[in-house]
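For this depiction, one protein chain was excluded, whereas all remaining protein chains were kept in their positions.
A and B are the chain letters, set down in written order, and residue numbers restart from 1 in every chain.
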Amino acid sequence: MSERLGSTARRGARDRLLAGDSDLELFGSELDRLGSALDRRVNADRESLEKGLAQLVLTLVELLRELMERQALRRIEGGSLSAEEVERLGETFMLLERRMEELKDAFGLEDEDLNLDLGPLGKLL
Amino acid sequence: MTAPRGPRRDAQREAAARRREAAARRRERTLESSRARREAGRQRRETNRERARMAREVSLVDLVDRLLDGGVVIHGDITLAVADVDLLYVGLRALVASVETMERELGVSMSARGPALESSAL
Partner (left out) sequence: MIYLYAITDAADEPDVPGLEGAPLHTIRDGRLAVVASEHDGLRLRAAEEELWAHETVVEALMEAGAVLPVRMGSVVENPDAVLALLRERGRDFSKALDEVRGAVEIAVRAAVDPEPAPRATSGPDAGPGAAYMLDRLDRKQRVEEAGARIHASLEPLARDHTPIASSHERMALRTAYLVDRELVDDFAETAERVGDELDGVTVACTGPWPPYSFAAGVN
(Lines give C-alpha, C1' and ligand atoms only; values in the text may rest on other atoms or scores of the structure.)
Protein backbone atom coordinates (compact mmCIF):
# COMPACT_ATOMS: atom_id res chain seq x y z
CA MET A 1 0.00 0.00 0.00
CA SER A 2 1.58 3.24 -1.08
CA GLU A 3 2.05 6.16 1.23
CA ARG A 4 -1.10 8.21 1.39
CA LEU A 5 -0.60 11.69 0.06
CA GLY A 6 -2.50 13.88 2.40
CA SER A 7 -1.40 17.22 3.63
CA THR A 8 -0.78 19.83 1.03
CA ALA A 9 2.09 21.09 3.14
CA ARG A 10 4.19 18.08 2.17
CA ARG A 11 3.83 18.72 -1.53
CA GLY A 12 5.70 21.25 -3.61
CA ALA A 13 3.97 24.26 -5.12
CA ARG A 14 3.65 22.53 -8.50
CA ASP A 15 2.66 19.11 -7.23
CA ARG A 16 -0.99 18.19 -7.52
CA LEU A 17 -0.79 14.43 -7.21
CA LEU A 18 -3.50 13.23 -4.85
CA ALA A 19 -3.26 9.48 -5.24
CA GLY A 20 -1.25 6.89 -7.10
CA ASP A 21 2.32 7.75 -6.21
CA SER A 22 3.37 4.13 -6.01
CA ASP A 23 3.52 3.70 -9.79
CA LEU A 24 4.91 7.03 -10.78
CA GLU A 25 7.71 5.71 -12.96
CA LEU A 26 4.98 4.95 -15.46
CA PHE A 27 4.31 8.66 -15.88
CA GLY A 28 7.87 9.50 -16.73
CA SER A 29 7.84 9.51 -20.50
CA GLU A 30 4.53 11.26 -20.79
CA LEU A 31 6.13 14.31 -19.42
CA ASP A 32 9.43 14.06 -21.23
CA ARG A 33 7.39 14.51 -24.32
CA LEU A 34 5.43 17.44 -23.00
CA GLY A 35 8.56 18.96 -21.55
CA SER A 36 10.32 18.89 -24.86
CA ALA A 37 7.21 20.27 -26.51
CA LEU A 38 7.06 23.19 -24.13
CA ASP A 39 10.72 24.02 -24.53
CA ARG A 40 11.04 23.04 -28.12
CA ARG A 41 14.26 24.07 -29.78
CA VAL A 42 14.03 23.69 -33.51
CA ASN A 43 16.59 21.24 -34.77
CA ALA A 44 16.94 21.94 -38.45
CA ASP A 45 19.05 18.89 -39.07
CA ARG A 46 17.56 17.12 -42.04
CA GLU A 47 17.63 13.67 -40.59
CA SER A 48 15.87 14.67 -37.44
CA LEU A 49 13.32 16.63 -39.47
CA GLU A 50 12.54 13.49 -41.42
CA LYS A 51 12.38 11.49 -38.27
CA GLY A 52 10.10 14.13 -36.77
CA LEU A 53 7.80 13.93 -39.76
CA ALA A 54 7.79 10.15 -39.63
CA GLN A 55 6.95 10.39 -35.96
CA LEU A 56 4.03 12.69 -36.71
CA VAL A 57 2.68 10.56 -39.53
CA LEU A 58 3.04 7.28 -37.66
CA THR A 59 1.41 8.73 -34.57
CA LEU A 60 -1.55 9.79 -36.65
CA VAL A 61 -1.74 6.40 -38.36
CA GLU A 62 -1.62 4.68 -35.00
CA LEU A 63 -4.37 6.92 -33.72
CA LEU A 64 -6.55 6.10 -36.70
CA ARG A 65 -5.78 2.41 -36.36
CA GLU A 66 -6.94 2.46 -32.75
CA LEU A 67 -10.11 4.32 -33.59
CA MET A 68 -10.93 2.02 -36.51
CA GLU A 69 -10.14 -1.07 -34.52
CA ARG A 70 -12.44 0.10 -31.76
CA GLN A 71 -15.21 0.66 -34.24
CA ALA A 72 -14.65 -2.80 -35.74
CA LEU A 73 -14.76 -4.37 -32.28
CA ARG A 74 -18.06 -2.63 -31.55
CA ARG A 75 -19.52 -4.12 -34.67
CA ILE A 76 -18.27 -7.54 -33.69
CA GLU A 77 -19.86 -7.08 -30.28
CA GLY A 78 -23.06 -6.02 -31.93
CA GLY A 79 -23.06 -9.24 -33.91
CA SER A 80 -23.40 -7.51 -37.24
CA LEU A 81 -20.40 -9.05 -38.96
CA SER A 82 -20.06 -12.47 -40.54
CA ALA A 83 -17.24 -14.84 -39.61
CA GLU A 84 -15.63 -14.11 -42.96
CA GLU A 85 -15.77 -10.38 -42.38
CA VAL A 86 -14.22 -10.78 -38.94
CA GLU A 87 -11.43 -12.89 -40.39
CA ARG A 88 -10.77 -10.37 -43.13
CA LEU A 89 -10.77 -7.44 -40.71
CA GLY A 90 -8.36 -9.28 -38.41
CA GLU A 91 -6.00 -10.02 -41.25
CA THR A 92 -6.08 -6.37 -42.32
CA PHE A 93 -5.31 -5.10 -38.85
CA MET A 94 -2.54 -7.65 -38.43
CA LEU A 95 -1.05 -6.51 -41.71
CA LEU A 96 -1.30 -2.89 -40.62
CA GLU A 97 0.42 -3.72 -37.36
CA ARG A 98 3.26 -5.40 -39.23
CA ARG A 99 3.63 -2.43 -41.59
CA MET A 100 3.78 -0.08 -38.63
CA GLU A 101 6.57 -2.15 -37.09
CA GLU A 102 8.50 -2.03 -40.34
CA LEU A 103 8.11 1.72 -40.64
CA LYS A 104 9.12 2.25 -37.04
CA ASP A 105 12.21 0.14 -37.59
CA ALA A 106 13.07 2.03 -40.76
CA PHE A 107 13.01 5.36 -38.93
CA GLY A 108 14.50 4.10 -35.72
CA LEU A 109 11.36 4.93 -33.77
CA GLU A 110 10.25 3.20 -30.59
CA ASP A 111 6.73 2.90 -29.27
CA GLU A 112 7.54 5.66 -26.78
CA ASP A 113 8.31 7.96 -29.68
CA LEU A 114 4.81 7.46 -30.97
CA ASN A 115 3.47 7.99 -27.52
CA LEU A 116 2.12 4.49 -27.63
CA ASP A 117 3.50 2.33 -24.96
CA LEU A 118 4.78 4.43 -22.14
CA GLY A 119 3.30 2.19 -19.53
CA PRO A 120 -0.33 2.29 -18.49
CA LEU A 121 -0.65 5.96 -17.71
CA GLY A 122 2.09 7.46 -19.80
CA LYS A 123 -0.17 8.34 -22.66
CA LEU A 124 -0.52 11.92 -23.75
CA LEU A 125 -3.25 11.21 -26.22
CA MET B 1 61.02 -2.75 39.49
CA THR B 2 60.24 -5.17 36.71
CA ALA B 3 56.66 -6.10 35.68
CA PRO B 4 55.19 -8.83 37.77
CA ARG B 5 55.06 -12.19 36.15
CA GLY B 6 53.07 -15.24 36.82
CA PRO B 7 49.94 -16.94 35.64
CA ARG B 8 47.59 -14.32 37.09
CA ARG B 9 49.26 -11.51 35.18
CA ASP B 10 49.20 -13.51 31.94
CA ALA B 11 45.50 -14.12 32.31
CA GLN B 12 44.90 -10.42 32.93
CA ARG B 13 46.87 -9.46 29.84
CA GLU B 14 44.91 -11.96 27.73
CA ALA B 15 41.61 -10.68 29.01
CA ALA B 16 42.63 -7.11 28.21
CA ALA B 17 43.62 -8.13 24.69
CA ARG B 18 40.29 -9.88 24.19
CA ARG B 19 38.43 -6.80 25.39
CA ARG B 20 40.38 -4.63 22.96
CA GLU B 21 39.51 -6.98 20.10
CA ALA B 22 35.86 -7.04 21.01
CA ALA B 23 35.79 -3.26 21.16
CA ALA B 24 37.42 -3.07 17.74
CA ARG B 25 34.83 -5.44 16.31
CA ARG B 26 32.01 -3.40 17.81
CA ARG B 27 33.41 -0.24 16.29
CA GLU B 28 33.65 -1.94 12.93
CA ARG B 29 30.03 -3.10 13.12
CA THR B 30 28.85 0.34 14.14
CA LEU B 31 30.70 1.88 11.21
CA GLU B 32 29.21 -0.64 8.79
CA SER B 33 25.68 -0.19 9.96
CA SER B 34 25.92 3.56 9.87
CA ARG B 35 27.32 3.32 6.35
CA ALA B 36 24.40 1.12 5.40
CA ARG B 37 21.96 3.54 6.99
CA ARG B 38 23.49 6.45 5.13
CA GLU B 39 23.27 4.57 1.86
CA ALA B 40 19.65 3.62 2.49
CA GLY B 41 18.93 7.22 3.36
CA ARG B 42 20.56 8.41 0.17
CA GLN B 43 18.53 5.98 -1.91
CA ARG B 44 15.34 7.01 -0.19
CA ARG B 45 16.06 10.66 -0.88
CA GLU B 46 16.77 9.87 -4.51
CA THR B 47 13.55 7.90 -4.85
CA ASN B 48 11.65 10.69 -3.16
CA ARG B 49 13.21 13.26 -5.49
CA GLU B 50 12.28 11.13 -8.47
CA ARG B 51 8.73 10.74 -7.19
CA ALA B 52 8.45 14.44 -6.55
CA ARG B 53 9.71 15.18 -10.04
CA MET B 54 7.18 12.86 -11.60
CA ALA B 55 4.37 14.18 -9.46
CA ARG B 56 5.20 17.66 -10.75
CA GLU B 57 5.32 16.40 -14.29
CA VAL B 58 1.96 14.67 -14.17
CA SER B 59 0.52 17.76 -12.55
CA LEU B 60 1.83 19.86 -15.43
CA VAL B 61 0.23 17.60 -18.04
CA ASP B 62 -3.14 17.89 -16.29
CA LEU B 63 -2.68 21.63 -15.92
CA VAL B 64 -2.03 22.01 -19.65
CA ASP B 65 -5.15 19.95 -20.37
CA ARG B 66 -7.23 22.26 -18.23
CA LEU B 67 -5.83 25.61 -19.26
CA LEU B 68 -5.92 24.93 -22.97
CA ASP B 69 -9.06 22.80 -23.25
CA GLY B 70 -11.14 23.89 -20.28
CA GLY B 71 -12.52 27.10 -18.87
CA VAL B 72 -15.14 29.49 -20.14
CA VAL B 73 -14.52 30.51 -23.71
CA ILE B 74 -14.52 34.25 -24.16
CA HIS B 75 -14.47 35.23 -27.76
CA GLY B 76 -11.91 37.93 -27.80
CA ASP B 77 -8.61 38.60 -29.35
CA ILE B 78 -6.76 35.40 -28.50
CA THR B 79 -3.09 36.13 -28.48
CA LEU B 80 -1.87 32.90 -26.96
CA ALA B 81 1.21 31.95 -28.89
CA VAL B 82 0.83 28.25 -29.45
CA ALA B 83 4.10 28.04 -31.29
CA ASP B 84 5.76 26.91 -28.12
CA VAL B 85 3.28 24.16 -27.43
CA ASP B 86 3.32 20.93 -29.29
CA LEU B 87 0.66 21.62 -31.91
CA LEU B 88 0.38 17.92 -32.48
CA TYR B 89 -0.69 17.46 -28.89
CA VAL B 90 -3.25 20.24 -28.97
CA GLY B 91 -4.55 19.31 -32.41
CA LEU B 92 -4.76 15.60 -31.81
CA ARG B 93 -6.64 16.04 -28.60
CA ALA B 94 -9.20 18.11 -30.47
CA LEU B 95 -9.33 15.42 -33.14
CA VAL B 96 -9.76 12.65 -30.61
CA ALA B 97 -12.49 14.54 -28.80
CA SER B 98 -14.49 15.16 -31.95
CA VAL B 99 -14.04 11.64 -33.27
CA GLU B 100 -15.08 10.16 -29.96
CA THR B 101 -18.19 12.34 -29.93
CA MET B 102 -18.93 11.18 -33.45
CA GLU B 103 -18.33 7.56 -32.54
CA ARG B 104 -20.58 7.78 -29.54
CA GLU B 105 -23.36 9.22 -31.62
CA LEU B 106 -22.77 6.75 -34.45
CA GLY B 107 -22.56 3.90 -31.95
CA VAL B 108 -25.91 4.75 -30.46
CA SER B 109 -27.65 5.19 -33.76
CA MET B 110 -25.99 2.10 -35.22
CA SER B 111 -27.22 -0.31 -32.57
CA ALA B 112 -30.67 1.23 -32.77
CA ARG B 113 -30.87 0.71 -36.51
CA GLY B 114 -29.05 -2.63 -36.49
CA PRO B 115 -27.63 -1.97 -39.94
CA ALA B 116 -26.42 -4.66 -42.27
CA LEU B 117 -22.86 -3.86 -43.11
CA GLU B 118 -21.17 -4.15 -46.44
CA SER B 119 -18.06 -6.24 -46.39
CA SER B 120 -15.65 -3.37 -46.78
CA ALA B 121 -17.73 -0.96 -44.78
CA LEU B 122 -14.77 0.28 -42.78
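We adopt the following convention: a residue touches a chain if its C-beta (ideal position, glycine included) is under 8 Å from a C-beta of that chain, and two chains touch if they have at least 3 such contacts.
Since the structure is predicted, the reported quantities are computational estimates derived from the model, not experimental observations.
**Student:** Just checking the interface: what residues of subunit B touch the absent partner chain?
**Tutor:** 58-60, 62-74, 76-82, 84-85, 93, 96-97, 99-100
**Student:** Under the stated touch rule, tell me which residues of subunit A contact the chain that is not displayed.
**Tutor:** Per the touch rule, subunit A residues meeting the hidden chain are 1-2, 4-6, 13-14, 16-20, 23, 26-27, 38-39, 63, 66-67, 69-70, 72-73, 76-77, 83, 86-94, 116-117, 119-121, 123, 125.
Simple rule for what comes next: only the chains that are shown with their structure count from here on.
**Student:** Hey, how far is the Cα centre of subunit A from the one of subunit B, in Å?
**Tutor:** Whole-Å distance between the two chain centres: 20.
**Student:** Okay, in this complex, where on subunit A does subunit B touch?
**Tutor:** Within the complex, subunit A contacts subunit B at residues 11-12, 14-17, 21, 24-25, 27-28, 30-31, 33-35, 37-40, 56, 59-60, 63, 67-68, 70-72, 74-75, 78, 80-81, 84-85, 88-89, 124-125.
**Student:** Enumerate the contact residues on subunit B facing subunit A in the complex.
**Tutor:** 50-52, 54-64, 84-86, 88-89, 92-93, 95-96, 99, 103, 107, 110-111, 114-117, 119, 122
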